[in-house]
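Can you read through this structure? Questions will come right after.
With one protein chain withheld, the remaining protein chains of the complex are depicted in position.
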Amino acid sequence: MSATIDNAAAAPLTAPVDKAPPSLLRRLPQSRVAMVGLGLIIFWVALATLAPLLPLDPPNKQDLMALADPRPSARHWLGTDFKGRDILSRLIWGARTVLSVAPLAALAAYLVGCPLGLAAGYYGGKVDTIISRISDIILSFPIIILYVILIANIGPSALNIVLAVVLTAAPGIARIVRGLTLEQRHLDYIAAAQLRRESALYIMFIELLPNCRGPLITDFCLRVGYTIITIGILGFLGLGLPPPDPDWGTMVKEGTAMISVRPHMSLFPSIAIVSLILGFNLLADGVRELSLRD
Amino acid sequence: MTDDRDNPHLKTLTKQLADGRMDRREFIRHACLVGISAASAYAMAGVPMATPAKAQGAKGGLLRIGTRVKEIKSPHTYSWGGYDSNVSRQVLEYLTFTDEKGVTQPYLFEKWTVSPDLKTWTFNVRKGVKWSNGQDFTADHVIWNLKRVLEPAVGSSMIGLMKGYMLDDVTVDGKASTKIWSDKAIEKVDDYTVRLNCKTPQVAVPEHLFHYPMAIMHPDSKGVFEVGSLGTGPFTLTEFELGKKAVLKARKDYWGGAVGIDTMEQIDVGDDASAAIAALASKQIHGLVFADPGQYDALKALPHLNFYDVPTAETGVIRMRCDQKPFDNPKVRKAMRMAIDPEVVLKVALRGLGVAAEHHHCSPAHPDYAQIPPMKRDVAGAKKLLAEAGFPNGVSSELIVPNDHAWFQSQAEACVEMWKEAGITVKLTPMPGAAYWDVWTKVPMGTTIWYHRPLAIMCLGLAYRTGVPWNESGYSNKDFDAILTEAEGTLDMTKRKELVAKLETIMQEDGPLVQPVFRSTFTFMDKRVKGFSMHPTNYMFAWKLSVDA
Amino acid sequence: MGGYIIKRGASLILTLFAASFLVFAVTEFSPSNVARKTLGPFALQSQVDILYEKLGLQDPLAVRYTRWLGVLLGLKADPLQDPALGLQFKDPRGDKYFGNFGYSTLYKAPVNDVIWSRLKATAALAGIAFALIVPLSLLFGVLAGMREGSGLDRTISVFGIIATSVPEFASGVFLVAFFVVTLGWLPGTSPLDSGGGWPIWSQMILPVTVLVLYDAGYVVRMVRGSMAEVMNKAYIRTAVLKGLPMRDVVVRHAVRNAMIAPFTVILLQINFLISGVVVTEMVFAYPGFGRMILDASLFGDIALIEAATLIALTIAILTQLVSDVGYAVLNPQIRLA
């Protein structure tokens, strides 16, 4: 029984029909926050991609000459770590790991979480109960504890980190997708699809999922940021990716002992981590603001 | 002194000293081992005896040491001397005392004599030692402790150490076990005399008695150490909180004399290297039990600290399983060694705090060390050997690195870089220390801590003799075993060194290990702490210390 | 209401049950076994084998899990405490009682002796941090969300986002470098012991700061978001157009509604603070719950991991319950069922 609501009151009048918002991606430049975030991410992606072409020391090469004075110098712009390895090179090569593992892990979590959430939201009933119950159990776990227990037991490797992220993040994603699905499930376009007897899979993936993309893009960026923090924490707790290949968290950890005399050893890796996380968080924030503006 | 002159071993030893077959240091060490008093030994060697760090007199005050406060309940089954025994060490004492130079001296045993065949050891219990409840310390107490640690059900690692000369293998319910080889093995001569009758000759018995699980407990304790436990030592444990701190209060009636401080607190600073540094920097603690090479630079920069170090035979052996490909081929094993420059490892992993080793586990700190030509790094040679072994394209393997010794990883990383140049690809896999001990004899390549042991042949015998429990590499070489057995029965130092040289050569050519460095153990203490010296096994003796206000 | 409590209680037990089994299964992947961990690295393999068999470690997972559960529920005696093993493992509470988490192989002590003091220490840290996070986040969140898009809002939002982007280990490390090493104003570690000349309150400052910085950033943003949303609601317009001064509009009409959504999030922080402080505890050598879990996990101390998991989960689920009840109190439209 509701009629159109003329709520042009406090907000600007509804967007003109002939100028509906273009896709989120094309509007991204409107958000300064998002652009700063994107800039930070692109900066690291570029460095990571170009790593083999850059005139850098190999990341694991130990420069014995630098052991005496590891501070930043013309030879090593960001100095060396206490094993004589070039920090800049290790940061850039380390970015390759972080930038592949974190998004990959988040993506894998989405591949698991989305179908679960869609099924729970669309089918409801027992399917929903089972999926939600399992999700609840995993989500009740204090997340860091779960990571520590998992990684300490199955061992630190890129694959295992991906597995751990999937296990811990998929339920959260499923919950979000379920919520978004529930919002839509009773909308008329779903009914219309049912009335032409579309299959459940079709409705879930073609009709429902695309409409979840706004919140999911935001969530994805946040999750990548959080995964980077997690990988950093695991490295810091000594559960990082196996040595000697550079891992940002491990670099911070290794540098902390020297913080009072050689602060650059943990300062630069920390800045790297913070900048990349900030990038994803800012992007997420910008995207969210933009999608709220619709 | 008269007793010393009667010592049956004196003649051999003095002769060797006179012939120059044994240096003065070795003479003193051996003389002490066989029961000659340190004073006599030093005198005979013509070395002025360094005044042992004496207690500074009762000045009072509080000493706070950063460590990990681990479980301490069962001293006889301690698994590592570094942390757990340093709490009980202040309360429970040992029968002998091995100083930082490796010289074993009397302690609760006032003196001892040994038969010429090195099988019968007679120990005199020091009189006047009183338990903290006032009771006298007697031979019965000693025997109770000895028997207890050799009881398989107790699970003390003393079994491993004394098995060769005190225990027989037996089968109980189809399971391998051990028992004391003879009813008379541990003999009470009188209230203040104990005799050990060994199955085989053994020169190192007094050193073994200083092994950390051999803490002397009161029989009433039933082997449990806790707050208020009886001990003969200078302190009593008054407070203990796992993972937090242990508080020890000085006894007024300690047999050894005045105790320098009133209270010792051992504070748990965690595993994080930076937390310990922060605690020292903010003067929350006076010093650390020991420091890691990774902390060295930072601590050196703190002006209120003194640096203490001592060279040791402690090392991290990268051992290869000889029954697994590709290490079943001795050429591959040798190539692994040839690709390494120990000096690089020393610099990178130990900040130079140690000595370069020669891949044979015998240290210049060992008296029976023999100087042989060091292995030079030879990348081309290593490649050639690999090609000969059938690996022209190099080999690859996985190296397990237990993460409870931070410098192991630095060592491994340095090695990986050098191996890479020789076409050897090694993947590092860190593992919690606890987990490593379940696989340490199984993985193809692993890094194992070998603590300081007084003799080179002890190390070789424990780790590389065919079939012994701690032979982690599965190494089996008949020649090696034969020479080793011969060396163990040879008291003549020159001869023994010749044998050891052969063993060292076999290790370098055929052995299962890459062993680039021996480390010095070191620590930092507040300059106000007086009387401290670094012990190679990180033992602390708080009663000798004092703290300036 | 009675039905509600029974329902929640049943779900709590079910969750604990499932989670404990999950953890049990995960620790299967851990190398080494209880016998080796109990006896330590230098015990002979034969000794380990004897204990292995005596403890029934060769049994299938389900059998061992049932046995563990039996010990926990007080139906079975803890096998490690069997004096026949000669392990000197003795729990002063007896070997058979409800809530017997068994024996920690890492600390060689009953789990109940180890775990509660850690929890207390962490609770103190978490409590202080929480007591700061909540008012700070509410204040800044409300200030920012009150006027969306204002300069104050942007400043607070940017600070919030930066704060959440700095992992605890990074901020911890730099706070130490600055306040401990450079200035010498604060102690570098927090052993919760005043013996080193630093009173305990001074030892709490840095860990609490690290937690507050990281966490408040997040909560501020939540509160801000909710506040901004509420400020756009029609009933706020109603309040303004009633002629209420801005302060009354915010305090009386906006804040309570703005609290509804972040309330759950705020309570979830307790959960995070109890277990997620592991990094902070590592940096400051704080003798807490998180560090204990890390140690236990690295060592593979199943009994301790299980106990810690169950306790953390119970806290988490109770927090959730409190948040649901509180949610219903804040929001009269919700009925608990």
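Order of writing sets the labels: A, B and C. Residues in every chain begin at 1.
Everything below uses one rule, namely that a residue touches a chain if its C-beta (ideal position, glycine included) is under 8 Å from a C-beta of that chain, and two chains touch if they have at least 3 such contacts.
Keep in mind that, in the parts below, contacts and distances are computed from a predicted model.
K.L.:
Suppose you had to identify the omitted chain by its UniProt name; would it be "ABC transporter ATP-binding protein", "Membrane bound protein complex subunit mbxN", "NADH-quinone oxidoreductase subunit K" or "Thiosulfate oxidation carrier protein SoxY"?
P.N.:
Hidden chain, UniProt protein name: "ABC transporter ATP-binding protein".
K.L.:
So which shown chains sit in contact with the chain we cannot see?
P.N.:
Hidden chain, whole complex, touched shown chains: A, C.
K.L.:
Would you indicate which residue among C:56, C:135, C:199 or C:245 is in contact with the undisplayed chain?
P.N.:
If we include the chain that is not displayed, C:245 is the one touching it.
K.L.:
Just to verify: which one of C:54, C:76, C:120 or C:237 makes contact with the chain not shown?
P.N.:
Of all options in C:54, C:76, C:120 or C:237, contact with the hidden chain holds for C:237.
K.L.:
So one chain is hidden, and I want to know which residue out of A:42, A:111, A:191 or A:292 touches that hidden chain in the complete assembly.
P.N.:
Candidates A:42, A:111, A:191 or A:292; residue touching the omitted chain: A:191.
K.L.:
Can you list, in ascending order, the subunit C residues touching the missing chain?
P.N.:
Considering the whole complex, subunit C reaches the absent chain at 2-3, 6-7, 147-149, 233-235, 237-246, 248, 252-253, 256-257, 260, 330-333, 337.
K.L.:
Determine and list the subunit A residues touching the chain excluded from the picture.
P.N.:
The list for subunit A reads 1-14, 16-21, 30, 187-189, 191-198, 206-207, 210-211, 213.
Keep this in mind: only the chains that are shown with their structure count from here on.
K.L.:
Select, from A-C and B-C, the pair of chains that is joined by more C-beta pairs in contact.
P.N.:
B-C
K.L.:
If you average the C-alpha positions per chain, which one ends up nearest the average over all of them?
P.N.:
Chain closest to the assembly's C-alpha mean: C.
K.L.:
If you average the Cα atoms of subunit A and of subunit B to get two centres, how far apart are those centres in Å?
P.N.:
Here subunit A and subunit B have centroids separated by 49 Å.
K.L.:
So the centre of each chain is just the mean of its C-alpha atoms; given that, what is the distance between subunit A and subunit C in Å?
P.N.:
Roughly 23 Å, centre to centre.
K.L.:
Could you list the positions in subunit B whose residues touch two or more of the other chains?
P.N.:
271-272, 274, 277, 281, 431-432, in rising order.
K.L.:
Among the residues of subunit C, which are close enough to touch at least two other chains?
P.N.:
Counting only residues that touch two or more other chains, subunit C contributes 30, 173, 176, 181, 282-283, 298, 300.
K.L.:
Okay, in this complex, where on subunit B does subunit A touch?
P.N.:
271-274, 277, 281, 292, 294-295, 297-298, 300-302, 344, 347-349, 351, 401, 403, 409-410, 412-414, 416-417, 427-432
K.L.:
Please give the residue numbers of subunit C that touch subunit A in the complex, ascending.
P.N.:
Subunit C reaches subunit A through residues 11, 14-15, 18-19, 22-23, 26-30, 157, 161-162, 164-170, 173-174, 176-177, 181, 232, 237, 271-272, 274-276, 278-279, 282-283, 290, 293-294, 297-298, 300, 305, 308-309, 312-313, 316-317, 320.
K.L.:
If we count contacts the way the header does, which residues on subunit B are in touch with subunit C in the complex?
P.N.:
62, 64, 70-71, 73-74, 77-80, 151-155, 157, 159-160, 175-177, 222-224, 241-245, 265, 267-272, 274-285, 431-435, 437-440, 469
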